[in-house]
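All protein chains of the complex are present and in place, except for one that has been dropped.
Chain IDs A and B follow the sequence of writing; residue 1 opens each chain.
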Amino acid sequence: MQYKVIFHVDELAKWNLVLSNLSNLVNALKVGDFQVDVLANSEAVRYYESQDSHQDFFKMEKLAQTGVRFVACNNSLRAQKLNPDDLFNFVEIVPVGVLELIEKQQLGFAYIRP
Amino acid sequence: MQYKVIFHVDELAKWNLVLSNLSNLVNALKVGDFQVDVLANSEAVRYYESQDSHQDFFKMEKLAQTGVRFVACNNSLRAQKLNPDDLFNFVEIVPVGVLELIEKQQLGFAYIRP
Partner (left out) sequence: MQYKVIFHVDELAKWNLVLSNLSNLVNALKVGDFQVDVLANSEAVRYYESQDSHQDFFKMEKLAQTGVRFVACNNSLRAQKLNPDDLFNFVEIVPVGVLELIEKQQLGFAYIRP
């Protein structure tokens, strides 16, 4: 069985909890046994900003290397006045975050909102 | 593909974010391509109260006209001492909000909790 899940984060204050959840999950599984997406929208996309690289950057980069996809909502980037160039280079962008949340669930992904 | 989703809101403070999510979603899709429900329970049902019509009323009414269903949990209405007559006229009522959240997901609706 392959584990498929999309995490949803729309508050900056929730990122620590999300990253802790992701570490627990990835440590429990073998690479290749999971598809894990993290969809950030609203203010939460600011955590992807590379300018003032925060302490969690290395944690996120390591998770990205194991296959975790970090995704940003483009509507939210615009609302937060962020450009794609401002983000960590492992971040992917989708036009509408909530649409991504729906599509992934309709493809059989579980949804977790820490 | 038709997009089916139920949004869950149980905090008054989350309505702004929910309505912003809904606008982004509806703007990205064609009417008829989606079934979008919003289930409010707990204190969040108070945002449906029509007496002191708030600034988001027009936003909600416009969304309702595109097909978004705004739904209230009747248990929560009772707990908040609200009558059906107190609500915006586009609001539908279900007996038990959490039951609606389960039934919709078992019918293939995605779940989003902003």
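Operating definition for what follows: contacts are C-beta pairs under 8 Å (C-beta built on N, C-alpha and C of every residue); 3 or more make two chains touch, one makes a residue touch a chain.
As the structure is a computational prediction, the values presented were derived from the model and not from experiment.
Trainee: Can you list, in ascending order, the subunit A residues touching the missing chain?
Mentor: Residues of subunit A in touch with the missing chain: 1, 3-5, 17, 20-21, 24-25, 28-29, 108, 110-114.
Trainee: Could you pull out which residues of subunit B are in touch with the chain that's been left out?
Mentor: Those residues of subunit B that touch the unshown chain are 8, 10, 41-42, 73, 75, 95-99, 101-103, 105-106, 111, 113.
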